[in-house]
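Below is one structure. I have some questions about it.
Missing here is one protein chain; the remaining ones are kept as they sit in the complex.
Letters A, B and C mark the chains in the order given here, with residues in each chain numbered from 1 onward.
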Amino acid sequence: MSSKKTGLWMIGACGGVGTTATLGLAALARGLTSGTSLVTELDLFAPLGLIEPGQFVVGGHEIRASRFRQTAQEMHERAGVFSRNVLVGTDDLLASWEENIRPGTVIGSGPAIERLAETGAVRTAATGREAVEFIKADLLEFKKKHDLDEIVFIHVASTEPPIPLEAEHEDDAKFAKALEKSAVGPTTIPSSTLYATAAIELGCPYVNFTPSLGASIPVLERLAKAKGVPLAGKDGKTGETLMKTVLAPMFSRRNWKILSWVGHNIFGNRDGVVLDDPRHKASKVGTKDQVVSGIVGYKPQTLVSIEYIQSLDDWKTAWDHIHFEGFLGTKMILQFIWQGCDSLLAAPLVIDLARLILDAKGRGQSGIQSQFASFFKHPEGSKEHDFFRQWNILEEHVAELTAQSGAGK
Amino acid sequence: MSSKKTGLWMIGACGGVGTTATLGLAALARGLTSGTSLVTELDLFAPLGLIEPGQFVVGGHEIRASRFRQTAQEMHERAGVFSRNVLVGTDDLLASWEENIRPGTVIGSGPAIERLAETGAVRTAATGREAVEFIKADLLEFKKKHDLDEIVFIHVASTEPPIPLEAEHEDDAKFAKALEKSAVGPTTIPSSTLYATAAIELGCPYVNFTPSLGASIPVLERLAKAKGVPLAGKDGKTGETLMKTVLAPMFSRRNWKILSWVGHNIFGNRDGVVLDDPRHKASKVGTKDQVVSGIVGYKPQTLVSIEYIQSLDDWKTAWDHIHFEGFLGTKMILQFIWQGCDSLLAAPLVIDLARLILDAKGRGQSGIQSQFASFFKHPEGSKEHDFFRQWNILEEHVAELTAQSGAGK
Amino acid sequence: MSSKKTGLWMIGACGGVGTTATLGLAALARGLTSGTSLVTELDLFAPLGLIEPGQFVVGGHEIRASRFRQTAQEMHERAGVFSRNVLVGTDDLLASWEENIRPGTVIGSGPAIERLAETGAVRTAATGREAVEFIKADLLEFKKKHDLDEIVFIHVASTEPPIPLEAEHEDDAKFAKALEKSAVGPTTIPSSTLYATAAIELGCPYVNFTPSLGASIPVLERLAKAKGVPLAGKDGKTGETLMKTVLAPMFSRRNWKILSWVGHNIFGNRDGVVLDDPRHKASKVGTKDQVVSGIVGYKPQTLVSIEYIQSLDDWKTAWDHIHFEGFLGTKMILQFIWQGCDSLLAAPLVIDLARLILDAKGRGQSGIQSQFASFFKHPEGSKEHDFFRQWNILEEHVAELTAQSGAGK
Partner (left out) sequence: MSSKKTGLWMIGACGGVGTTATLGLAALARGLTSGTSLVTELDLFAPLGLIEPGQFVVGGHEIRASRFRQTAQEMHERAGVFSRNVLVGTDDLLASWEENIRPGTVIGSGPAIERLAETGAVRTAATGREAVEFIKADLLEFKKKHDLDEIVFIHVASTEPPIPLEAEHEDDAKFAKALEKSAVGPTTIPSSTLYATAAIELGCPYVNFTPSLGASIPVLERLAKAKGVPLAGKDGKTGETLMKTVLAPMFSRRNWKILSWVGHNIFGNRDGVVLDDPRHKASKVGTKDQVVSGIVGYKPQTLVSIEYIQSLDDWKTAWDHIHFEGFLGTKMILQFIWQGCDSLLAAPLVIDLARLILDAKGRGQSGIQSQFASFFKHPEGSKEHDFFRQWNILEEHVAELTAQSGAGK
């Protein structure tokens, strides 16, 4: 385990997830909270010798004026999360990390994200390539200033509209050319992909925690392999979808036939504002609606809705109604109601993935790391949605690493 | 796969579970229903060449006057289960199997079961041994009459009060002596154990689908080994407890801390009448309440209630409220509501276990078959409650058998 | 109380609601069921001397080939409703009433209803007036054939798309002219209004149990007054909306502030197929979404969704999530889950309204009968949505009638 400092660079750093991850790292560094809900604190991972939460320095890009402490305070007041003890005890650390925030880009981020962007908090660029370059410059400055041995790059910004795969995503030259085009008007290379390009070109391990395009194009997957950059994604599996990937295997193994699976999600945070725009929502519904049929092997009627209900703030509430056929054609019903705090569910997984993908980099792995499938709604490099099969894969992976390295790296 | 007939002998044969299993076997034999909800119809088990449902002949012991067709008709009218098509199309087969029902014993079954027993439907015996002998005589008559190559013995009677382990359960001689005592008054050898004794002495594979004592005593476990009899139990995992063993692993792997898990169960069938007596309920609550802490490795506050609500009939409804702590001490809630038809959930597992334990016998296995843990609330021979780890064990077991035998037996 | 026969004429007679009302009347006539869920069987109404269920003869218009017995059988098999006893014991009566069904019109009914219409089951007409005339001819034939003293006319057909009020709805001459226009292409006078016109012109008391336009236009309201025809509507208040009008008054009287009220409805019957078309759904969501703010006097965020989930058939399931603010700004939550059988909830109200509006006619009342507001999602002639205030109005109305007439009419 290195004693040097490591950078955690987040896109959308001062949103709910980024702020909670940051606050959590600070609280862990100060011994103000436990490792509860950090997957990487399970005994399973102990032999890996992962980087300690206290070794991280946080920075990132943001397109709003709000910074960690303001967002945290707002969440505390509106959603009733974070104890005063933690807020007060991490204030100075958060203040110092706020200095590492740089204005981001909204090229191709879609209308709802553009509406969120605040004057002075966004950096314009004439072309995609220009944006990539200033992102890289920001990262290099961060690395130098804090004398970091490594930076892990995690995308936690709001969801962009879906973008179909085009020729420029497949072909290196066309991609390079597309980056040189004017950034005004529609584009097939949204900001999530510009950020991913910058990260990979600099050799930073990259995690896409959102359904946005990010690094999920052949050009960048090849580049990651070439640069020795491990990738993981996409769309963190936090609440209702996690439940689906836990329950669908039960139906499957008991040979019950799912007739219909209806899932209604309501929540009221900033992510909800963005998803309330149907162009953005399409990306999220897409990753949420595939998992059941992916597990049971047939297509029951499914319905996924995500609605913005302001009063709920960060408390994402889901009602799922599962209608299934048992023996002798008997119809039965399972319903669940999930009341989870969105950012608090996501943030520990962000920390987990930062630790794990840094470990992967340290072991010389590159390209898509499919062993992390259990963390994602849309696991890249894997068709496996069954949470417990995904877990078996992770467990076996860790066992292999442990066996290879004896008592750790 | 043998083309001979095989006997399925159930204790409590004409109750809800026994009747549904019987009706299901008849409907499968006649091609009137699909294999939905039969675990053994999953592709995984195809290489084993299990006995076909159509090869079974059904018989059993019963302490009430009701027979399959009457029970099925009552369930159809009260609980709205079973299509007319199935009822009509299996009527003659059920009628013929009703002739295989023999009066049972209620020695040591507890007060609520004694209240259920009907005059003329119960056979008295001066001692436990006398009961064991008439049970064996009934089985031998059944075997001879139908020219059966094998009889599988499944206990599906109502739950007896719990009985602590005593010296006579451990020591062969003391057990033999206890069987010779007068059957009047309290006993440590309840009818479930008398039935199990008869089954094992005759070499019949034995499954205890209830929380009653049955074969779960050292004397009988040894005898089963000696006689080449495979055993499996106990207490079929059908609804709310299955859910617990599916969900608790999620909390565990995500490192969330379960603060409390409350489960309220309401239902109104005959089993509910028996469980409404606190002496009987103790057995059921016991097997239901151990699973969560068995999986997560610590003891959250848990509460399990089972209440008899007549209007629900066979529709067992459970509300579970799970309070858990996530990141930074944030409390979140998962609730589920399960509305399942009790007998329809249990019956296919009875058929599955009959097929699987016959297969085990055919492969020369004896004693407790711990690989069937996923079917039970209180898996004998295993401390594993995690449904997916239980499934892995079963999957690996089947894979081994398949590997050993090539394309089956 | 008259001993003569009275006609109940329904539009959409052989759909779920019409069939259930018909089966119910037959079962009541034969003494095969109780008055449970008939509001008019409460003691309150006894002094009115309402027409007995057994005095009704049923007929109606229909646009599909299915008839009462076929629909009832399908509902029995798919949704598990109606006992065999009732189906068998009313078979001959339903058969005789099936002869009173006539092909209906779909002029202006909207695309989803046109898709439901079956060849040979629909009667075409060159103009709206032509349709009105054949409807009247059908009614007169029905009256004559069965020697009826009165016919009550109830609209229970699927929901038409909403139609804004136009000049031809306000002005008699323009209305008459519009009826003479070609029936091909878009129209402002949909079939529900054509039926209403026919009913009112013949002096039949009229109830609109749906959100369709029906008689809700000034021209017809005036005509009803002139002809001595009582009207009631619209959109029967059966399940989730009834709950809203019961619960919102609680929040109001306890001075809790409703922050948001989310209601998700799923169901799978024919009405659901029609409502799955957004043009038709608009009418239903409109009547469902106004009630909460109408009661509490301010506008909380509300969301109503209605989705077609085939496997549920007639079992309409609603999840409502009500977020409210209590003392010292504390947010609290009430959720309810309603699992009701749509047609079985609606049909008794159809019978109640038939009895009550016939009583109104007998007492010489005409025009909109606002005292029946408690039966409707969108009560005509009343702005009162609070179920208990609506009930007080009904109670006082009955008390007045009783006082006027001594022991009844």
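Following the convention adopted for this analysis, contacts are C-beta pairs under 8 Å (C-beta built on N, C-alpha and C of every residue); 3 or more make two chains touch, one makes a residue touch a chain.
For clarity, every value in this text was computed on a predicted model and none was experimentally measured.
Residue-wise, the contact with the chain that is not shown comes from C:L247, picked out of C:M10, C:I51, C:L247 or C:I309. Checked against the hidden chain, the listed residues B:K174, B:R222, B:H321 or B:H397 yield one contact partner: B:H321. Here one chain is not drawn; of C:F68, C:F82, C:W97 or C:F134, the residue touching it is C:F82.
The set of subunit B residues touching the chain not shown comprises 259-260, 262, 264, 266, 301, 303, 305, 307, 309-312, 317, 319, 321, 323, 331, 335, 337.
Listed for subunit A, the residues touching the missing chain in the whole complex are 77, 80, 83-84, 337.
Against the chain not displayed here, subunit C makes contact via residues 20, 23-24, 27, 33-39, 41-42, 81-83, 86, 242-243, 246-247, 249-250, 253-257, 325-330, 332-341, 344-345, 347-348, 374, 387-388, 391-392.
Just so it is clear, only the chains that are shown with their structure count from here on.
In the CA-based superposition of subunit A onto subunit C, the rotation angle is 180 degrees, rounded to steps of 5. Here the spacing of subunit A and subunit C, counted between their Cα centres, is 50 Å. Each chain gets a centre from the mean of its Cα atoms; for subunit A and subunit B, those two points are 45 Å apart. Each of the following residues of subunit B touches two or more other chains: 83, 337.
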